[in-house]
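Yeah, one chain of the complex is gone here, protein chain that is, but the others are all in their spots.
Labels A, B, C and D are assigned to the chains in the order they are written; within every chain, residues are numbered from 1.
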Amino acid sequence: MDIATLFGIFSAFALVITAIKSGGGMSAFINIPSFMIVAGGTLGATFINYPLKDVLRVGGILKNAVFQKKSASQTWIPVFVDFANTARKEGVLSLEGTVSKMKDPFLKKGIQMAVDGLEPQSIKEILETEIEFIRSRHRLGVDIFATMGAFSPAMGLIGTLIGLVQMLQSMEDASTIGPAMAIALITTFYGAIMANLIFLPISGKLRTRSQEELLVKELMVEGVMAVTKGDNPRIVEQKLHAFLSPRLRKSTFKR
Amino acid sequence: MDIATLFGIFSAFALVITAIKSGGGMSAFINIPSFMIVAGGTLGATFINYPLKDVLRVGGILKNAVFQKKSASQTWIPVFVDFANTARKEGVLSLEGTVSKMKDPFLKKGIQMAVDGLEPQSIKEILETEIEFIRSRHRLGVDIFATMGAFSPAMGLIGTLIGLVQMLQSMEDASTIGPAMAIALITTFYGAIMANLIFLPISGKLRTRSQEELLVKELMVEGVMAVTKGDNPRIVEQKLHAFLSPRLRKSTFKR
Amino acid sequence: MDIATLFGIFSAFALVITAIKSGGGMSAFINIPSFMIVAGGTLGATFINYPLKDVLRVGGILKNAVFQKKSASQTWIPVFVDFANTARKEGVLSLEGTVSKMKDPFLKKGIQMAVDGLEPQSIKEILETEIEFIRSRHRLGVDIFATMGAFSPAMGLIGTLIGLVQMLQSMEDASTIGPAMAIALITTFYGAIMANLIFLPISGKLRTRSQEELLVKELMVEGVMAVTKGDNPRIVEQKLHAFLSPRLRKSTFKR
Amino acid sequence: MDIATLFGIFSAFALVITAIKSGGGMSAFINIPSFMIVAGGTLGATFINYPLKDVLRVGGILKNAVFQKKSASQTWIPVFVDFANTARKEGVLSLEGTVSKMKDPFLKKGIQMAVDGLEPQSIKEILETEIEFIRSRHRLGVDIFATMGAFSPAMGLIGTLIGLVQMLQSMEDASTIGPAMAIALITTFYGAIMANLIFLPISGKLRTRSQEELLVKELMVEGVMAVTKGDNPRIVEQKLHAFLSPRLRKSTFKR
Partner (left out) sequence: MDIATLFGIFSAFALVITAIKSGGGMSAFINIPSFMIVAGGTLGATFINYPLKDVLRVGGILKNAVFQKKSASQTWIPVFVDFANTARKEGVLSLEGTVSKMKDPFLKKGIQMAVDGLEPQSIKEILETEIEFIRSRHRLGVDIFATMGAFSPAMGLIGTLIGLVQMLQSMEDASTIGPAMAIALITTFYGAIMANLIFLPISGKLRTRSQEELLVKELMVEGVMAVTKGDNPRIVEQKLHAFLSPRLRKSTFKR
């Protein structure tokens, strides 16, 4: 579980609430119609922008991003060194037994194709097409939240303009100007909060997660290719180490 | 029909109108000259920017985006597996009979060229040129609405500046300042509404639709190539499955 | 002549003037020093940014964009089908006679090189280099107007700041504040008008024109290549139809 | 010397000063602390952003951009036609004598490598690597000024915020509010002037210059390649003409 995400959301909101309480009561900052116009308007614009089925999948995307366990690149390198050893000694076909035990569907597909005897070039193309479409599915989640982060301040501005126009229309009593403007500004406040504490950071988080996942997938393609071509296990390791930061590289060979 | 689009537009406007009514009457927000300057100015800038014939096609583009039935990627995979089976058993020429029954003109062109005996490389180039130009025709619609979404807040600002200058010129009576400013702000309000509830979300919708359509086209190119080259139906399926999200992949073969 | 451009400029300005007149006289919106600072400052920044000779060519670029007749892609396809017929029957050299009658210099150069016996690959490289530099010359016009559209609101802001500082320095008489601020705001108004009704739409128009012209050029390269390689006229047509929207495709062959 | 640059800077400043004088005295617009905070803060941010040695080279870059004589693309074409003639008649080695007389170091290196007998492919790679690094050195100058143009309005805003906070803290005497706000606004004014009349146009100028220079270099690579390969002088000319606007193309051959 990605504790930083929850910690970030919690601490940012805690700070805002503390700041509000230190200067007065919370009640001035709770305004249901303002919330409705910002949240509802943002949702409306998002529903126009994206197909219904994609917006509805947002919850699942989000859950994955926060709770799904990440598989670190470095844990895969000994696996491929192992495969390369087996493939060199007993042939690629001997990997058939291990395929059924694999849990990662991407790796499984890659090794299965190698066992089935597809040409290395075809395997590479199929896996890279798959990576390309994983990337575009990930981008959808990133884009939906970025779109929400772009529309919510605009909705905040629209709400504030409504409040200002109404206030300016009926300015008989000067003492009501202040509170009326305060209410008008709250929609801008909601728009800024939603964009900067929720939608934009989540969009960024999804992008970061996507990059990490695709890095592992790219390492796997390189690994499957090396195994299929019958590369020397030492060279397989060296090739895959290029995907890691130097301090994470641990060789299984003694030099 | 894409119900989310209509639902999005309806709900966003409903929220804005509710918000306005809850704080006073609608009348303060209806101002024909303000509407004219924002809508007319935006249209004017768009007519300078794009050829007449392209702007006039916008209505049709929009209708397509909302009402045209989408063809899902997954429905095409069994079709290509079928073609691959026929082509392997009876030769590519045997597909001639099915060509005339195809409804999708892109697929029809691709298979027809295969039947006509063009080289795979030429078929690929022609289909990819076609995809490239479909993409650029789609982009035109996306760009026209994005341009409108960029010009309408600017027109709103211009209208507000006109109102402010007129108000400031004749500030003898302090009691008229409020209502005059209210009217000046309405053009900014119209600009923000038009951009964020109409033009920008529609531009986004057209972009999303374009991506979906082009994905199906790219799958078709891959499929036509595989059929032309006489690939094994299992491999055709595997290649095309790379275009789908894993949960949509259903094999027609038993392993 | 591109009537949409003139109609767009005319209608946008007519709307702005109508809006101004409906709320008071025009006189408040005419201020020579404000106009000087926005127009002059924008020109100054543009002269720093671009070589003298390029800025001076802007008038010609503009005239072309509005008045030059466009050649539609579809009119060129029968021409190339014709060339392909002749080249197949009588050899590429037989096109020599038609070269001298061609008006389009790009097409003429392409066919001339084919007649001169250059290798297809060299012809393609030369024509694509030429397209690349046509594109960069077009981009210059687009960029100059986009730059003007970026500098004019900034100059408007500078003028308004000057007016505000002067007003604030001498605020003894409260009754002069309104008109002084009105004058200060007029530079912002000029900046917004120039950017959004003139410079940015024209920049967009030039970009659209450039794309249309380059599309025709790319079709010509494809056509010249097909003729040079001695492609079957039917295939030439099929290749070039990929550049057209389906509803513009009219075959000269009966199927 | 590029007179447009000097003319642009001079006229833009003249206009601003005229505008200021027409509305009051200059003294209100001269404020040393405001200038210090904008100029100093911008320099500070630039020194953090770029290595000391690069910022210090800015003066030289600037002098080059304004005073260095440009070599027009068209003047180089007859030179390469000449080289091609010599190389065809007497062999590439015969160019050795002319190498020592060349002034352009890039051209000299290219021809020298041809004379030394390097393979065309190697020559091309070396010259293109060189172009790539000339481009990245040019981009440094463009980026430094663009960075200054981005930081100076931000510093103007910071200065204005300082002034506003100080004014608001001590608002006992209403008559001091105006002048205090005027002073606060002057930093914003300085930031806008520096960005829009100095830094951003100069950044644009450097970019335009870089494009012109690199175009000449790309023409030289094409020319050196053609000479090395022993192309026919007519074809050399035709290849290089693709780099020019049609109205600059003058053939040295009679057709």
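Operating definition for what follows: contacts are C-beta pairs under 8 Å (C-beta built on N, C-alpha and C of every residue); 3 or more make two chains touch, one makes a residue touch a chain.
If you're wondering where the values come from, they're calculated on a predicted model, not measured in any experiment.
Q: Considering all chains of the complex, which shown ones does the missing chain contact?
A: In the entire complex, chains touched by the missing one are A, D.
Q: Among D:Leu62, D:Ile158 or D:Leu214, which residue is in touch with the absent chain?
A: Reading the full complex, the residue touching the unseen chain is D:Ile158.
Q: Tell me which residue among D:Gly25, D:Gly44, D:Gly91 or D:Gly230 touches the hidden chain in the full complex.
A: D:Gly44
Q: Among the options A:Ile77, A:Leu127 or A:Leu200, which residue touches the chain absent from this view?
A: The missing chain is touched by A:Leu200.
Q: Given the full complex, what residues of subunit A touch the hidden partner chain?
A: Spelled out for subunit A, the touching residues are 2-5, 7-9, 11-13, 15-16, 18-20, 22-24, 28-29, 175, 177-179, 181-182, 185-186, 188-189, 192-193, 195-197, 200-202, 204-205, 208, 211-212, 215, 222, 235, 238-239, 242-246.
Q: Contacts of subunit D with the missing chain: which residues?
A: Residues of subunit D in contact with the hidden chain: 33, 36-37, 40-41, 43-52, 54-55, 105, 109, 113, 118, 122, 125-127, 129-130, 133, 136-137, 147, 151, 154-155, 157-159, 161-171.
Please note the rule applied: only the chains that are shown with their structure count from here on.
Q: Strictly by the touch rule at the top, which chains does subunit B share as contacts with subunit C?
A: Neighbours common to subunit B and subunit C are absent.
Q: Quick check on the contact network: minimum steps from subunit B to subunit D?
A: 2
Q: To bring subunit A onto subunit B by a C-alpha fit, how many degrees must it turn, rounded to the nearest 5?
A: 70
Q: For subunit C versus subunit D, which are copies of one sequence, does the interface use mostly the same residue numbers on each side, meaning over half shared, or is it different?
A: different
Q: As a quick test, compute the distance in whole Å between the mean CA positions of subunit C and subunit D.
A: 24
Q: Name the residues of subunit C that each touch 2 or more other chains.
A: If we look for residues of subunit C contacting two or more partner chains, we find none.
Q: Going by the touch rule set out above, what shape does the chain contact graph take here: line, ring, star, complete or other?
A: Topology of the interface graph: linear, an open chain of contacts.
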